[in-house]
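Below: one structure in structure tokens.
A single protein chain has been omitted; all remaining protein chains appear in their positions.
For clarity, chains are labelled A and B in written order, and residue numbers in each chain start from 1.
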Amino acid sequence: MARYAMVIDTRRCIGCHSCTVACRTHNHLPVEMIYNPVMTIGPTGKFPSLHLSHLPLLCMHCANPPCVDGCPTRASQQREDGVVFIDQNKCISCKTCIMSCPYGARKANHETGTVQKCDFCRDRLAEEKLPHCVATCHQKARIFGDLDDPTSEVYKLVNTEKVTRIHEELGTEAHVFYIVS
Amino acid sequence: MNVEKEMDGVEVKKSCCFFCHQNCGVLAYVKDDKVLRIEGDPDHPTNSGGLCCRGNIALLHLDHPARVNYPLKRKGARGAGEWERITWDHALTEIATRLGNIKEHYGAEAVATAGGTLRTDDWARRRFMNLFGSPNGFHNSHLCWVPTFLIETAISGWCPFETDLGGGSRCLVQWGHNPGASGMPEMRGITELKRQGMKLIVIDPKFTETAAKADLWLPLRPGSDAALALAWLHVIIYEGLYDQQFVENWTVGFDRLTQHVAQYTPEWAATLTWLDPELIRQGARMYAQNKPGNIQWGVALDQSGKSAGAGIHARALLRALTGNLDAPGSDLMTGPSKDFITDEEIEANDWLPEEQRAKQIGSDRFKLTTWPGYKEIADLTREVWGKAPTAEWMCEAHPPSVFRAILTEKPYPVKALLVSATNPVNSYGNAKEVLEALRKVDFLVTCEYWLTPTAMLSDYVLPIGGALERPVITSTYGCSDTIIGSQRAIQPMYERKLDYDFWRGLGLKLGQGDMWPWETVEEAYYYRIYNLGYGVSSFDEFVETQRFHFPEREYYRYGQIGFATPSRKVELYSTTLEKLGYPPMPTYISPAENEVDDPELAQEYPLVLTTAGGFMPYHHSEHFQIKELRFLRHEPYFDINPVTAAEYGIKDGDWAWVETRRGRIRQKANVTEAIAPRVVMTQRGWWYPERDATEPELSRCLESNANVLTATDDAFCDPQGGSWANRGLLCKVYKAQNGQGKADN
Partner (left out) sequence: MKCHEDTWGWMLAADFFLAGMGAAALAIAAIADIFGAPAVPLAVRVAAPVLIAMGASLLVLELGKPFQGWRVFLNPKAILTFGAWNMTLAIVLGALKAACYFRQIGAVVPLLNSTGLQNTVSVLLLVVGLIVSSYPGVLLARLVARPLWTGPGMVVLFLLSSLITGIALIQLTVAFSVSSPTLNLRWVLLGMVAVQAILWPLYLFVKRTGTTKREADAACTWIRGSVAPAFWLGVFGAGSLLPVAVQIVAPQCSAVAALLCLIGGATLRYLVVLSGKERTWIAGEQQYFARLPNGDEAFLKAWTKR
């Protein structure tokens, strides 16, 4: 069984927001809903000794997700391949999961009365295509694949590069890894 | 979430994005003449499947509620927004009649055309204008590449703009260019090569996305590029870093140049560029000693105004001195294609009589980018390459002078302006003057996607189809030898047509019938690619089976044919420029407005302004109506250093006025360390299409428009090419009081 994960190489990311736009456009999200914002860190330092980087965020599809067990309707689920998703028929937007997520990955949809979030484009995964944010990135800063497959790019990167996770200390065991310069 | 499943009857069209010059490949899934979805084309050499913010919203653009879909004729006052729907045929007939009248009473030269960047078949516009008899077509060419192209061609026989990074480049200089925010595929190439050890030097007042990845960042005073380039020449010559063999065998004028640049020391440049002399030296050495190396063109120099030519000229010589010309991994002069029909060959330039050429507005002063200079250079390139660069772009009327001709009737009246793919009040310098001209011109016709302020003021508005509705040839206006084709995904929606149809339509009404044998763009394109010899029977077949033509890279071609200059060598002392009356060697000219020459002005306007480059998710003035994009950056911000902000009591996010002698605009403050304390960088392109589009609001097109600040009087323009000043101007900044709303429209 696969275990999907993503590696984001922030050395390559230039903060163009194309992933944000690809995701919201092709997933037909309400205009105010953003699944994967890209943070600009800096420039830090003092002119002219500066440093600038960017940090794309999204649902981390944690191995220990704080959002799944807390869902009273069982709308929030995690598949065997690690993808965390929300069954829109069962969700009633009690927002417990929104309050649970340390990454702010979940968003309330006021039209449908449900909560939504990134699901690694599971419809595209079913067709063996990459998630939109990965496919659209010109910089190839987002690498996606099966962490259990030793031949996959993500496996190699996670095991050879210095990768870090956000909020490691909270024990979520995020499956989005970051390569930081 | 909801990926459309492919059904029977779905065709995949090899279209393109067309929202910027990178022109990434897009696959369009079409059924029953409707585009179901789009995605980046993984097989396209430019983008390998990637698409930026703009490419991704193609479908939102295609059928946006605000698109112009039917030809409109003004009824009621100018700018009142009262339209009558008419047919294309009627519109073209009426427009042609009017143009005919104007030609009769005022001469063909009284008709001018204004263009934007890309999105159009400019050769068709030039063809029409030549056949009509008017020399007064223009784009923003003076701000975008054209002065660079012409000066570099004057010096070495063709502009070496093909950066052969893949050929093993060891050093890339990004001079006033930020692909990290504007050219994604380009940035990808840079990222890959950096990983292989290529050095990246970024010359930019701001710590941009690209500068953040650089090995060396030179944050110079905006507009001081000429001083920097001259100092680099000095360092490379006086530290013996030049390619002796190349200089000896393939250049003329080295000794004169050596003497000429003696005065341009790094210490001299330091006070003008605000850079440490050691940093200047470091940059020059890094470029000269990491070979092969490239200097990537960027608009910054073209937009510097009066010092543009000097800076471009100095920068151009750097390649020759270091032997970075036509060598593998360096900057290549591909020359025009031998294989396909270039833009110039289909522009019908020969049809424009001499006496009409002489009337080209601006050609009396700015010879380089008008007929005098173009002809001189084109004759030389024809001798060696067999073909000339495109006249559309490279040989154009001087836009500010045309706007002033509309207003003052000097040198003669301009009575009609045909606008295609531009909103001049947004994109041309001195926006207030442009707006005045648009309001005053007798006859205004606009071909557009949207009801921009210019369209609003027009007598006729023609609806134009975009990328998915038209075929595209990507070939750098026939100035390079590569070509990429894209096909249309669907026929234009509603009653839209293409700009080609407009020019041809007008041409047919005005008796140019014989000269327009191609009924559709595809036919015209087929004619152009026919000689490539792929044995295809249509342009669509070419796209479907071949898609591109990339001839084998040849290096050191000058060895066989020489350089297309009078001496057949690289002219470090340029006889062509001398002949035109310009300095044969790059000679320092100070920025358009500066504190050294005009300390009194600097008292009132103590900060240095640059009106900056592109930023995501927009492209020039486009996409402000796409709310999905607008959401990410919905207000204009200008960059200001924390020290300066504190001095003026401005906090991050405060609305503030940025003012120059020409006027003032309102943007929000982005307090950042990314620029020097005395520098202010405004965003460009801002207008508010959600506001009232009619007079007097006109979508508040002046309120946050950086071009309100820029300077276009002759004194500010480059004497060689006429570039007006967008960069390196003097300004002041002050906080906006509560309730201070619009600027004066």
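A few points about this structure:
Assume a contact is a pair of C-beta atoms (placed from the backbone, for glycine too) under 8 Å apart; a residue touches a chain by one contact, two chains touch by 3 or more.
Just so we're clear, the structure is a prediction, and the values are computed from it rather than from any experiment.
Taking every chain of the complex into account, the omitted one touches A, B.
Considering the full assembly, A:Cys71 is the residue among A:Ile14, A:Leu50, A:Cys71 or A:Leu130 that touches the omitted chain.
The missing chain, though absent from the display, is touched by one residue of B:Glu192, B:Asp442 or B:Glu690; that residue is B:Glu690.
Only one of A:Arg11, A:Lys90, A:Lys140 or A:Lys156 touches the absent chain when the whole complex is considered: A:Lys90. Where subunit B meets the missing chain, the touching residues are 64-66, 624-625, 627, 630-635, 653, 688-691. Taking the complete complex into account, residues 31-32, 37-41, 55, 57, 66, 69-75, 90-96, 98-104, 107-110, 112-115, 166-167, 169-171 of subunit A touch the chain not shown.
Following the convention adopted for this analysis, only the chains that are shown with their structure count from here on.
Centre-to-centre separation of subunit A and subunit B, using mean CA positions: 37 Å.
Residue ranges of subunit B in contact with subunit A, taken from their complex: 1-3, 37, 39-40, 47, 49-53, 55-57, 59-60, 180-181, 184-185, 187-188, 191, 207, 209-210, 212-213, 217, 219, 616-617, 627-629, 631-632, 641, 672-677.
Remark: subunit A residues 12, 14-18, 20-22, 24-28, 31-32, 43-48, 50-53, 119, 121-124, 127, 129, 135-140 touch subunit B in the complex.
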